[in-house]
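A single protein chain has been removed from this complex, and every other one stays in its place.
Chain nomenclature is as follows: A, B and C, assigned in order of appearance, with residue numbering initiated at 1 for each chain independently.
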Amino acid sequence: MAEKKLLKKESLGQLFEKLKSDGRRILAPRKKENQIAFEEVSSPEEIAKEYIQTTTSAKFTVFPPCEELLRYRFEDKEVQIEDRKLDPPPTVIFGLRPCDAAGFSVLDAVFSWDYQDAFFQSRLEKTSVIGMSCNEADEYCFCTSVGGGPGNTKGSDILLTRLGSGDYLAEIITDKGEEIVSLAPDLFGPAPSDQKDEFLAEVPVRFEHKELTTKLGAFFDNDLWVEQSLRCVGCGACAFVCPVCVCFDIQDEADKNGGTRLRCWDSCGFSLFTLHTSGHNPREVQSQRWRQRVMHKFSYLPDRFEIVGCVGCGRCARSCPADMNLVEHLKEIVETK
Amino acid sequence: MAEFEPKIIAFVCNWCTYAGADLTGTSRIKYATNVRMIRLPCTGRIDFMLLLKAFAQGADGVIVSGCHPGDCHYTAGNYHARRRWILFRSLLDFVGFDTRRVHFAWVSAAEGAKWAQVVNSVVNEVRELGPFEDYQKLARVGVE
Amino acid sequence: MDALRKKARELLESGDSEVIIGYGEGSGNRARAIFVQKPEETERLILDDRCEQNLAVYLLKREVKSLGKPAIVARLPVLRTILQLAAENQLSDGDVAVIGISPDGELVDLPDFKAIEEYVDSLPLELSPEEQEQLEKIKNMSIEDRWRFWTDEFSRCLKCYACRASCPFCYCSTCVVERNIPQWIPVAPHGQGNLEWHVVRAMHLAGRCVNCGDCARACPVDIPLNLLTQKLDEEVFSNFGLKAGTTSELNYALSTFKPDDQENFIR
Partner (left out) sequence: MSRIGVFICHCGENIAATVDPVKVAETMSRVPGVVHAVDYKYMCSDPGQNLIIEAIKEKGLTGVVVAACSPRMHEPTFRKVCAESGLNPFLCEMANIREHCSWVHEKSDITTDKAIDLVRVIVEKVKRNAPLYDIKVPVTKTALVIGGGIAGIQASLDIANAGHKVILVERDPSIGGHMIQLSETFPTLDCSQCIMTPRMVEVAQHPNITLYTYSEVEELDGFIGNFKVKIRKKARSVDENLCTGCGVCMQKCPRKKIPSEYEAGMGMRTAIYIPFAQAVPNKPVIDKDNCLYYLKGKCKICEKNCPAEAIRFDQEDEIIEADVGAIVCATGFDVLGTDSFPEYGYGKYKDVITGLQFERLASASGPTLGEIRRPSDGKEPETIVFIACAGSRDPAKGIEYCSKICCMYTAKHAMLYKHKIHHGKAYVCYMDIRAGGKMYEEFVRRAIEEDGVNYIRGRVSRVYEQDGKLIVKGVDTLLGSQPVEIEADMVVLATAAVANTGAEDLAKKLRVSYDAYNFLAEAHPKLRPVETNTAGIFLAGACQAPKDIPEAVAQASGAASKVSALFSGDELSREPVIAVVNRCPPPVFSTCEGCFICEQACPYQAIEREEIKTRDGKLIKVVAKVNEGICQGCGTCVAVCRAKAIDLQGFSNEQVYAEVMAL
């Protein structure tokens, strides 16, 4: 059972100072026009006030959209390879929603399975999460349908819940969390009597994900995929705002002297995704790619890792240019006779 | 430190400007060494993406040159090219790309002297502007 | 709206059309594209200010094509898209039944391309004052500010290609960014890859874009991409007197020329 403390709202500033003087960069939701995104901040004042969700997730802190893996040089007729030195900056992600926080464990499951991905792991290891429970939610939120919740502590090192007073109930969950507290023990007072749940958003359960997973087992050839994806235009927005999509693509950028090998995000929405050199594509049309997206998250990952490839943040639906609403479609699948 | 020497890449058509530059040579007219010429059949063939690639490849300035209007070996290639450049220039300018780094010229097979003069003036103008780091730096922006 | 539903119903009942591409209620008080195949379902069709998406993008989508002969709910941008697609040999007269919608939401009868051309001709095609103002704002910046503005905007680009996917004119089965011999445009979402992608895309739309604004609307990180094509549209019109999506005959700025096109920038 995580240790509970009180963090006064006016103490946040000092906490940030401590973190910075400990050599950590702080990433927190920042508002720019109608975009809210995780960016480096130096004081709590810079943090966006009211928001349900950032447009893009904090995935990039551990799995950047474009990451250098190695460099090579042509010397005479030989190729010299120069490995990437890994020393990511110590980072604290502040104000991460419980759904996103939970997302890190999904990423970890994939990147630390048979192959240990040093790039991902070194970043994750240097990252601590000060999560923030949700006081409000919108119709796109469905964390509770995929095993999470607005106050869920999974993936956070410390989880803050804003109380009526504006002060925060701090739950210290991991050693990394303890470490942060130890930087400024006096900022963390004794836990208040308030019941955390009173301050959490209402997020109704929309479907049973175990039921969904079972259903999908025999759903591969269902016509519903075509029906649902008719309006999908085939972009990668859903995957690129998703906190747990892990597909990537390797690109070499070279000139006469040498080059750089990059790892870039990829999306199952693209027509080139899994296109073979032969020209054959096992997922030739959009409906098959949509099926892949759902299957991957709610059937393959659960089967393989006993983990759902979705944390119910609702970003994909909010960002979709064609209003593909994941939760709506998942419900539809569950309810199909 | 030595004065900055700009790297200039020129895309020229085979029939007028390339031949014009040949004439510059046969007339032994001296000009700046900064330019590297790439020969294409016609200005109509010059894809605007080539110019972007030239800058990505570290060019500080680019020259595009071909036959004068009416003289195109293929009769109309240069007219098509001209429209392409009208739009491309305005787009570059609109995204804040300094078009003083992109130069267009008509140099005929008879204008050996003009070619030398075009190269020299472009080299001088671009030398004034300094190295085009803005563009090359972009390749690292956003790479973790 | 009832007129629209009635018309749609007629088209389906008469068998003239097998699917109506229109707008229906979406999530978060948004409208979304719906594909109505049964007369009784025409009640799902809606028509209001939220119906902005350029539905023409679906006319070329394989699964939608397989539903049979389409009818499409078409406001001005969709009408212009249809004409431009026709000019580019992607649509033939009669391929699609058009349920024309006037700017004030009235049904317009547009039996063929000819009729669409005449109707489009009767409507103003200028940018809205708001659009114009936004465009001028950028144009009036110093060149350094413009560079800063765009590199900053593009720095958010994730290369999700929502701009491309939602654009009816990006119908290439293999986009230039996907051609890798040579790899013209870096695939990576870094500063250069993003700038080149958006510059090339804008050039490819110059003289073809009908300013439906979907590229900007689709962008999950709100890059005002339509400014690029609006700027080029302005150039195309002022230099060559051409406007995309006004005729079903190809009259494209970059495949035509006038001997006296301006060349004050050429030495």
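One rule holds for everything that comes next: contacts are C-beta pairs under 8 Å (C-beta built on N, C-alpha and C of every residue); 3 or more make two chains touch, one makes a residue touch a chain.
This is a predicted model, so every value here is computed, not measured.
In the entire assembly, the chain absent from the figure touches the shown chains A, B, C. In the complete complex, the residue from B:Pro6, B:Gly77 or B:Gly96 that touches the missing chain is B:Gly77. With the whole complex as reference, residues 7, 9, 14, 18-19, 21-26, 28-31, 33, 36-42, 44-48, 50, 53-54, 57-59, 70, 73-77, 80-81, 84, 116 of subunit B touch the missing chain. On the side of subunit C, touch with the chain left out of the figure occurs at residues 88-90, 171-176, 179, 181-182, 184, 204, 250, 252, 254-256. Remark: the residues of subunit A touching the chain excluded from display are 74, 76-77, 255-256, 278-281, 284.
Everything below uses one rule, namely that only the chains that are shown with their structure count from here on.
Counting C-beta pairs in contact, the pair that comes out ahead of the other among B-C and A-B is B-C. The distance from the centre of subunit B to the centre of subunit C, each centre being the mean of the chain's C-alpha atoms, comes to 34 Å. For subunit A, the set of residues touching two or more other chains reads 65-66, 253, 262.
Contact with two or more other chains is made by residues 186, 188-190 of subunit C. The residues of subunit A lying in touch with subunit B in their complex are 60, 64-68, 253, 255, 260, 262. Looking at the complex, you find that subunit B touches subunit C at residues 48-49, 52-53, 56, 69-70, 76, 79-80, 82-99, 103-106, 118, 134-135, 137-143. Of all the residues in subunit C, the ones that touch subunit A in their complex are 26-28, 30-35, 53, 57-58, 61-64, 156, 158-162, 164-166, 173, 178, 186-190, 214, 217-218, 220-222.
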